[in-house]
Structures are given as structure tokens and as C-alpha cells.
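The complex appears here without one of its protein chains, the remainder shown in place.
Each chain gets a letter, A and B, in the order it is written, and its residues are counted from 1.
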Amino acid sequence: MSIPAILISTIFVNNYVLARFLGICPFLGVSNKMETSAGMGVAVTFVVTLSSIITYFIQKGILDLLGLQYLQTIVFILVIAALVQFVELVLKKISPSLYNALGVYLPLITTNCVVLGVAILNIQEGYDLVRTIFNSLGSSIGFTLALILMAGIREKLEIADIPEVLKGFPIALITAGLMSIAFLGFGGLV
Amino acid sequence: MKLSKIFRDGIINDNPIFVQLIGMCSTLAVSTNVVNSVAMGAAVIAVLVGSNLVISILRNVIPDKIRIPAFVVVIATFVTIVEMFMKAYAPPIYEALGIFLPLIVVNCIILARAEAFASKNGIVASIVDGIGMGIGYTIALVVLGAIREIFGAGTFLGMQVLPASYQPAGIFIMPPGAFILLGILIGVFNLARRKKSSSKA
Partner (left out) sequence: MKETVRLGIILMIITVVSAGVLAISNNLTKDRIAELEMAGSLEALRGIFGESANFKPLDEGKLAEIQGTNPAVVEIFEAYDGDSLTGYAIKHTSKGFGGDLVLMTGFNMDGTVAGLDVLEHSETPGLGAKAEEPEFRNRFVGLSTSGEITVEALSGATVTTTGVLAGVNEVREVFNTQLSN
């Protein structure tokens, strides 16, 4: 796939949240406010891209060479966990203001399945380094887009008259379903 | 705590999907039909019981500071084993579950049970907790899978159940159907629980 096709596909057509069901927990958990959604989106974009590059080199340079592909899951998740810790430490030292803005989201990212999902899918699809980077960027931008759109809708839902039993999670899921229908309209674009 | 209570909590009072609202990604993604739901449920039960057992055994050996990475390694090991055996003995199901099989590692249910239960309780209780939570997850998945398969394809377990004249509503099998249906099911579950608690009071 060409690079523009990868970007359009991951942001719109196969949006990781609305079409592939990755990263649902943070999508529903932190999409209450516009501001926190944007913060989470930036943090995820950063970690996804960095971890995809690192796991790419680990896969090609170590696992494939030694025939240890079966250790993929365990190695990738450890790399991601360590990376998140490392980013947290570095941010704290270098840019306390950025740390204050993103810090709270960082620990949540380890268990965000977008990160591990993108890392594994990059390898499965056989992408080279450049495609890996753009696929990671596209998928996390798609995640951020879904998150921000959702936050915009949920801020309005707060004041809407919703049956008591549907408040919170259920109505958020139904909203996500409607957004997902809208995104189906992008189908066949690439 | 009585074992039967631990077991029941996992299925009803603390159902991971309908009450704790965790582990959503795989629930939405693989519940396109009953067979996939059952297979995913079985994989999660195997990982959950295995990791709960090992973590419960090691709970006094693993220092507090490194417990999370240690748990993750244990969980990832079980996930990979399940993945290998599914690939070898049930390849169609392995293909159908796809990326969501390795992603069991980051399924919040597993880590949450390791952290909240197995690291504080004995071996037998931890196994029972794993089975209870796993079955609770599986039931939610199967309910979702059954509704999606019946209305989305007109079949149940691959057999035609609705008359051939029924035009399957493909939307149930596609992503939007999963979101909307799960939202409604959680609402129904809330309603049922509320009725029950108000009749008690």
C-alpha cells in the first residue's frame, strides 16, 4: 500500500477504534472532556509511534534472526511497559509542563491495546520501516480523532434527557455505534 | 469468603462486561457469531485460570515493586501458549480471532484479577475466581454473539434458524451493530439489577 493510502485507511476507513475495536477502554473512559481527550490522544500518538519503531527493530534484528518469533507477545509488551516508564521519567526531567499535562495518561497507555495491536499488526502486514511509521501515525491520529469527536458529543449528552439506566457507558456505546455507521461511509475509499 | 460466592460474583454481581465494564475491545470484535464467542471465552478462561494460579503461588515471592511487570510476563506466557495450541489444533478459530488472541495480554480483566484477587488470595480461591470471571465474560460474549449471529446472518452455530425469506440485517455483524447492541444490553442488565435491588429493599 502506498503511504497516503495507509494514512487514509487507518484514520478513516479502518479507524482503529470504530472499525477495528482497538483502544475501546480509554475511548470510553477518558472521552468525557475535550481537553483530556486531546491530551490522551497526543500521549498515545507519541508512545505508539515510538514503540512501533523499537519493536520493528527488535523483530527484524533479534526475533527473526534467532527464530524466536514465538516470544513476540512477551517481548513486545515488556518493551512497551519499559518505554512508557522511560518516557515518563524523561518527560519529568526535561519538560515538567508537558509531564503535568500528559503524565496522568501515561500509566494507562501500557494496557491500551492500540499500542500492542499496532506493533503486532505492523509486523503481520510485513510493513517496512517507513510504512511502519506512517501506519503508527495514522492509527493513533485515527484514535485521537475518534476520541475528540466522542468527547464533543458527550459534552452535549451531559445535558440531554437520557433514561436513567442508559446513562454513562451504555449511551456512550450507542453513540459510538452511530459514529461507526458514519465512518462506514468512508468504506472503499482506498 | 465462600467459594460459591466468589464464583457467583464473577458471573453476576461483578460480571466483567456488564458490571465492571472492562475487556470491551475483544468483546465487541470477536462476538460476530457464537462459535467465535465460545472460542474467545475458552481462551480467556484458560489464561485467567493459569495466570491466577501461578500468581497466587508466587504471591509471596514476587516483591511488591516489580509485581506489575512480573504479572505481565506470566500472563503473556499463558497467552502465547494458548495461541500456539489454537494455531496447531483449531486453525480456523485461530484465524477468526486474529489479533485479539495476542491482545488478551492487555485485556484489563486478566491483569485486574491478578492485581485485585490472585495476589492476595490462596490457590483454590484464585482458581475459582478465574473460572467465575472467565465464565462471566464468556456468557456476555455468547449472548452478544448469539444475537448478532441470529439477526445478522439468520443462523445459530452455523445452522439456519430464521426462515430463508428473512433478509439478514448485516449491520448486526458489522462494527456499529456491536457497539449499539452492547450499549443496549448493559442498559437492560442495569435495569434488571435495579429491579432486583429495589425488590429486596
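To be clear about the criterion, a contact is a pair of C-beta atoms (placed from the backbone, for glycine too) under 8 Å apart; a residue touches a chain by one contact, two chains touch by 3 or more.
This one's a predicted model, so the numbers in the text were calculated from it and none came from an experiment.
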Selected residue (touches chain absent from view) among A:N14, A:S31 or A:N112: A:N14
Determine which one of B:S37, B:T77, B:N121 or B:N190 touches the chain that has been left out. B:T77
Interface residues of chain B (partner: the chain not displayed): 32, 58, 61-63, 65-66, 69-70, 73-74, 76-77, 80-81, 84-85, 87-89, 91, 95, 152-153, 168, 170, 173-174
Can you list, in ascending order, the chain A residues touching the missing chain? 1, 14, 70-71, 74, 78, 187-188, 190
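Simple rule for what comes next: only the chains that are shown with their structure count from here on.
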Quick one: which bits of chain B touch chain A in the complex? Just the residue numbers, please. 21-22, 24-26, 28-29, 68-69, 72-73, 76-77, 79-80, 83-84, 99, 102-103, 105-108, 111, 171, 174-184, 186-188, 190-191, 194
Chain A - residues contacting chain B, complex: 18-25, 28, 70-74, 77-78, 81, 110-113, 115-117, 120-121, 124, 163, 165-166, 169-174, 176-178, 180-181, 184
